[in-house]
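Working notes, structure below.
All protein chains of the complex are present and in place, except for one that has been dropped.
Our next item is subunit A:
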Amino acid sequence: MALSLSPSLLGGVSFALVASLGFAVQAQSTTPPAAQVQPAQAPSQPALAEIPALQATAPSADAPDPSLSPECRVPGSKLYTLAKLKAVKKALREHRAVQVLTIGSNSGGLGTAATYPVRLEDALTRSLPDIEVTVESRGVSGEIAFGAAERLRNQVAEIEPDLVVWQVGGNDALARVDIEEFSQSLAETVAWIKSHGIDVVLVDPQYTASLAKDDYYRQFVLAIQKVAEREQVPLVQRYEAMRYLATRAISALKGAPAQSGAGFRLADLGYRCMAEHVTRAITVSLLQPDIAGPAIPPPAH
């Protein structure tokens, strides 16, 4: 697309652009799983057999996940907490199309040809090759605690998807709404979506260095983790994943002077990686066995 030809854009994000050329979700990992996220929850063979279309293996929890493209590589323990995705699994078993609704920003990174929903559709289609996946996206302006949750319900009702992938909390965190009020509203909305047999994957807000010491913001991210755990929905820990990527970038630049605009480049990388990260969280969640039991708890921070 013409955008990627802009010299100014190229200048700012060239390293990420080059990396994005290699963007691909490697559907079939050649690395055998060294350790499961939680050994007790290791996907059993029957669970895999039920959904033969699924092209994924559970990764190691602590080593960078090799199925992710190099610039997005984060260990599973820093990338997601898992829970069952019953509606998607059911659709896979019935070999019918899976409809996904993404809520929030549709940015796929600066100057990239494909938006996040397009990349997500692409990545999910690679991971579920026998299944038709369609992704619709909606932005929600406003705060979950003040009316946006209501609009989100109406959007879910309009589209009636199998799965909602919700980048949650950005607006509320910037508006510094009461965390308790936000959590309650989020929990109610997630419970409502699930009550209609629709799966939910939450994506928590981005990490940026200038907010690393902001207590409110960290509490806010933690509150989302708690809701995901309580409501038993998978969570893409974008905050943790980006913090990991930021640390890696700093150690790679050891000795070099701090670059200006590093936060902006990290945010850009976060968007580039989001489709992959979300896809990974979905496919690994689909490997969760159907036997009753609590979802895998989030790692302690």
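Just so it is clear, contacts are C-beta pairs under 8 Å (C-beta built on N, C-alpha and C of every residue); 3 or more make two chains touch, one makes a residue touch a chain; residues count from 1.
By our rule, contacts and distances are computed from a predicted model.
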item: Record-based protein name (UniProt) of the chain missing from this complex, from "NADH-quinone oxidoreductase subunit N", "Membrane protein", "Metal ABC transporter ATP-binding protein" or "Acyl-CoA dehydrogenase family protein"; value: "Membrane protein"
item: Option from A:L79, A:L92, A:L120 or A:A145 whose C-beta touches the chain left out; value: A:A145
item: Candidates A:Q99, A:T115 or A:T283 - the one touching the absent chain; value: A:T115
item: Of A:V133, A:V233 or A:A267, the one touching the omitted chain in the full complex; value: A:A267
item: Touch residues of subunit A, complete complex, unshown partner; value: 2-3, 105-111, 115, 117, 136-139, 141-143, 145-147, 150-151, 153-158, 160, 170-178, 192, 196, 205-206, 208-211, 216, 263-264, 266-268, 271
